[in-house]
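FYI, not all chains are in this one, though none of them got moved.
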Amino acid sequence: MLTPEIARLWLENFATLIDTNKAHLSDLDTPIGDADHGNNMARGMQALTEALAAKPDLDLAGVFKTSAMALISKVGGASGPLYGTAFLEMAKAAKNSADLPTLLDAALAGVIKRGGAQVGDKTMVDAWTPLVKAVHDGTLSQAVIDEAVATTEPLVAKKGRAAYLGERGIGHRDPGAESTGYLFAALLQTEGAL
Amino acid sequence: MKKIINDPAAVVPEMVDGLVRAYPQILEQIPDTTAVVRADKASMVGKVAVISGGGSGHEPTHAGFVGKGMLSAAVCGQVFTSPTPDQIYEAIKASDQGRGVFMVVKNYSGDVMNFDMAKDMAEMDDIQVASIVVDDDIAVENSLYTQGRRGVAGTLFMHKILGHAAQNGASLDDLSKLAAAVLPHINTVAVALSAATVPEAGKPGFTLAEDEIEYGVGIHSEPGYRREKLRPSKALVAELLEKLDDSLHLDSDKQYAVLVNGMGATPLMEQYIFSHDLFDALAVKNITPAFTKVGNLMTSIDMAGISLTIFELADPEWLAALQAPVETIAW
């Protein structure tokens, strides 16, 4: 049972991980993208943190909707709509449920609907898909996260900017998958979330 | 980089401000955004709103096509970057008159996702939203891209046809059907003599030698399909027309609209000469376009080059829609 308080803690932890790894994320986005993923996400999470702080009395749907709006209006690029959608779908689902796996299902469905990527396209979907399943199965761990994120390395991208590089992207980890790994790592750090 | 600007990071807000203050009779800025809505509110009442938008750098697209008979609103993103959904959402709210909003989106993954999100946001407000994703650039199928064809200058024909129908009272459903019917008939391909310089980047997206041109470039200096030595206008027309013919199967029994579009730094003189060669080449096929437009309509900042759009007027009403007068800055 996700409460608004636990959700806030989860997002705080996510924000910290993003902020700590900002340079790393942009570095990953350099060889196969446009070197802005860390900055995009950090800018967005900063806005998210401020927006939540300004509204202390939100219900669960409100927490996710506020988060979604902050990301949507501050991130831009591809990751803005993708993370924004994930949180917006959680907000919609949270009107009827406080079950984390149910909310994450909605989030993943939103990311897939929004970006049209499938597993194997070398995008954040390659991390989201196994990690949502792991939450369902009660098997989420840092090792599972690391493995999921690493699966993007050998792939040829079919979506996002890396797709323009074709085979030259092989061997590089997808930055959006890495940031998705942090979202789930933040769950591990949040007492009462899982 | 030699440009008449101030801070490269302030290009978009300054530009939108200048535009709206220059044409207050046509445009209003939507507060706290870089989106604009039609000033002539009376002309919007009771109609479905057709809106569009995308990255900036394509001026007069999109704001130049806002006005009676065409778009109700336009959203100006950062240079060559999709606008964020909240701005698109504001444009939807500002233009909706209770009959819904139809969005014309160009097929870039950022644009598609951000407009889709805006649609979701609007639907939470019970505003009906429909859309079409325009992908008229036939150069792309032969390239490395896997995201489908890009949306380029032919999108303007979509704006005009839908804007006219909306002004005449078409419903959101009517517009969806009309857009789907029009879409496959619009084909575009371009040739570049130089690439665009994004102000914040400070240097051109690619470099062509003084005697080189590139066929098939996109409107953000995306790579094309072939680079070769500069050739006379006639030869460029022949190349682009052949590509379009492969796709459209030009037929002297059919009617066509043509858009010769300058990319920003190519003077009208050259566009008119190119048009002259185009009319000659079409005449050989016994085709005289029923409608023609020539000018800098969907540019790529300061790129030199021309795109050629041919639109098969499969329905005779489309010609009347193109010819109908509008009250915009740039059509």
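Here the chain labels run A and B in written order, and each chain numbers its own residues starting at 1.
The definition used in the following text is that contacts are C-beta pairs under 8 Å (C-beta built on N, C-alpha and C of every residue); 3 or more make two chains touch, one makes a residue touch a chain.
Predicted, not measured: the structure shown is a model, and the values here were computed from it.
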Only one copy of each distinct protein chain appears here; write out the full complex's composition as a formula using the labels shown.
A x2, B x2
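One rule holds in what follows: only the chains that are shown with their structure count from here on.
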Centroid distance [mean C-alpha coordinates] between subunit B and subunit A, Å:
33
Would you tell me which residues of subunit B are touching subunit A in their complex?
77-78, 81-82, 84-87, 109-110, 113-114, 116-117, 120-121, 144-147
In the complex formed with subunit B, which residues of subunit A make contact?
69, 72-78, 80-82, 84-85, 88, 114-115, 158-160, 163-164, 166
